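Up next, subunit A:
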Amino acid sequence: MKNKRYAIVLDTKKCLNCKACTVACKFENFVPVGDDTYRIWVTELPLQGKFPHLHQEYQTSQCQHCENAPCEKVCPTKATFTTPEGVVLVDYKKCILCKACMTACPYDARFVSEHHESVEKCTFCMHRVSEGREPACVETCPVRVREFGDLNDPNSKVSRLLSSRPYLQLKPEKNTRPRLFYVL
Partner candidate 1 sequence: MNKGKKILTITIIAFIIGSFFSVVMAADNFTNDGNDRKGKYLFRKNCRTCHDGSSAATMSPNTKTQAQWERTFKKYERLECVEEWNKRSQGELKDVYTYLYNHGYDSPQPATCK
Partner candidate 2 sequence: MKKKLMSRRKFLGLSSSAIAGALFGPNLNMLTAAPTDPFDYSILPKGTREYIASNCAMCVNKCGIIGEVVNGKLHKINPNPRHVKSRGMLCAKGNAGVSLPYSPDRLKTPLLRTGKRGEGKWKEISWDEAFKYVAKNLADLKQKYENRSSVAFASTEGFQEEFYYYLVNSFGSLNTVRHTTLCLSTNIQGWSSVFGSFPDADLANAEYVLMLGSDRAQALITPDSVDFQRYKPKGQKLIVLDPRFTETGAKADRWYPIKPRTDQGFVLAMINVIISENLYDHKFVETYTHGFEELKELVAEYTPEWAEKKCEIAADEIRKTAREFADHAPRSVIYPGRRSSFYSHEVYVRQTFAILAAICGCWDTKGAVVPKSSIKLASHDVMFPFFNLTRDRVDREAVNLVKDVVPSAVQCPMIGTGLPDDSCAFLSEKDGSWITFREAVLQDDPYPVRGFFCFKQNPVQSVPNVKKTMKMLEKMEFICVIEQQMSDTAWYADIVLPHSTYLESWDPAHSIGGIWPIVEMRQPVIKPLFDTKTMFEISGGIIHEMLKIPSLWDDIDPVDLVDFKKNVVEDILDKPIQDYIKHQLVNHPGAYKQLLKEGFYTVDGGRPTYGKTLKPGFRFKSKTGKIELFNERYKEFGLFPLPKYCEPEILPDPGQYRFLVGRTAWNTHTSTQNNPYLWEIQKENAVWLNTGEAKKKGIVDGEYVRIKSKIGEQRIKAYVTEKIRPDCVFYVNGWGRKSPGMSRAYKSGASEAEIIDDVLDTISGGVCMHETFVTIKKA
């Protein structure tokens, strides 16, 4: 059997800016309250146009689970590693809080966690996924901005979305090859 290749596909055009995902993530993953502690976030992109012809979008973002992960490369203790499914994780016990990874990350997706006494970030909720449950942010979203699944399975929702719709990835110039895909 083939390896799984996990990914998240986002249809941010649907996003209501309701922030359900960010709160769900905090409780699920013991992310403390605080403006600097978050694994995922929702940004109001700049308002376009002049009254009354306006346009606005909201963009959810997080760790991009890069196939070519800069954070992993700079980690002196190999605390950051990639699973066979392509999920970039941190071994909290190995982290020495040097923050090199935080500097290296082009997506500002890492923070220092008091709870784990480590630098941490999105894990794709692997503890849930291993039990057959969806990541907390995927599950709680009213409009299902995110879909999570296996790129190696042509019938998975993520594969079908990517084969049927154009998409872009964040900061392609960094050559990070993210596992997050934003469909248009």
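One rule holds in what follows: a residue touches a chain if its C-beta (ideal position, glycine included) is under 8 Å from a C-beta of that chain, and two chains touch if they have at least 3 such contacts; residues count from 1.
If you want to know what made the cut, all candidates are chains of the complex that A comes from, given by their letters.
This structure is a prediction, so every number in the text was calculated from the model and none was measured.
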item: Neighbour of subunit A by the touch rule, complex-wide, chosen among 1 or 2; value: 2
item: Footprint of candidate 2 on subunit A - complex, ascending; value: 14, 16-20, 22-24, 26-28, 33-35, 47, 49-52, 54-58, 136, 139-144
